[in-house]
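Here the complex is missing a single protein chain, while all its other protein chains stay put.
A and B are the chain letters, set down in written order, and residue numbers restart from 1 in every chain.
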């Protein structure tokens, strides 16, 4: 499980965006939402994808955007905890801090928060059936075009 | 042990302050002190609690303060190392980075340092008999009203 989480972060940090959708099941749910909304049970999210195909679309969009503002991202993930074993998969949470680096600038924290995941076996390996990325801030970080 | 550390961080990050004292033994020692004092062997600490009851008092005080400056805190803990097995418990150290997020502001690092812990079995689980939080900076971060 730790390996799976590491591989996910590494793929994004290495800029291997095209492999990112492969970490999800075909009918996955991927959401990025502020903590405020998550705790209030509001369905509104900054990013809402309900299939792997929608993730693929995001990668295409990102490749275009990324041309204009080159940046690198670095994930630090910790506190990976199994919360429940359910018939539809394993429920886990993990904390993340994301650092980004723009050309000619210093690295800085741009987002931290918690993953709420459901992981299943699929296609001979592990995949996210659900990854809800709940970030701590109330403002919308412009960098959020990049996967969390 | 990793689970115990994760649970501690999660409780604080989720704002479950009332469960925080439960991570400590009844006659625990909890201190927050700058590295300078720690290395010089000075007993002076910014926060000094020598029982679980004193931690409970802090939570009450914090609940009142928190009403005025809402913030969320995020712990990243790493480098958990067993340093010694002694008759009175396990000695461990771990590094921490704390990020906080204020309303309408970006997340930022506000403290990093090292835990110096003594962990014992108590009440059917693990508890801190001692947790000395040594932070790297020499200034007093105002956010330190929140548990480290």
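Quick note on the criterion: a contact is a pair of C-beta atoms (placed from the backbone, for glycine too) under 8 Å apart; a residue touches a chain by one contact, two chains touch by 3 or more.
What you see is a predicted model, and the numbers here were worked out from it, not measured in a lab.
The omitted chain makes contact with just one of the residues A:75, A:116 or A:131: A:75. Summary of contacts with the chain left out: across A:50, A:108 or A:121, the touching residue is A:108.
Contact between chain A and the unshown chain involves residues 3, 6-7, 9-10, 13, 72, 74-78, 97, 99, 101, 103-109. By the touch definition given at the top, chain B reaches the unshown chain through residues 35, 76, 78-81, 93, 95, 97, 109-114, 135-139, 141.
Here, only the chains that are shown with their structure count from here on.
With each centre defined as the average position of its C-alpha atoms, the distance from chain A to chain B rounds to 28 Å.
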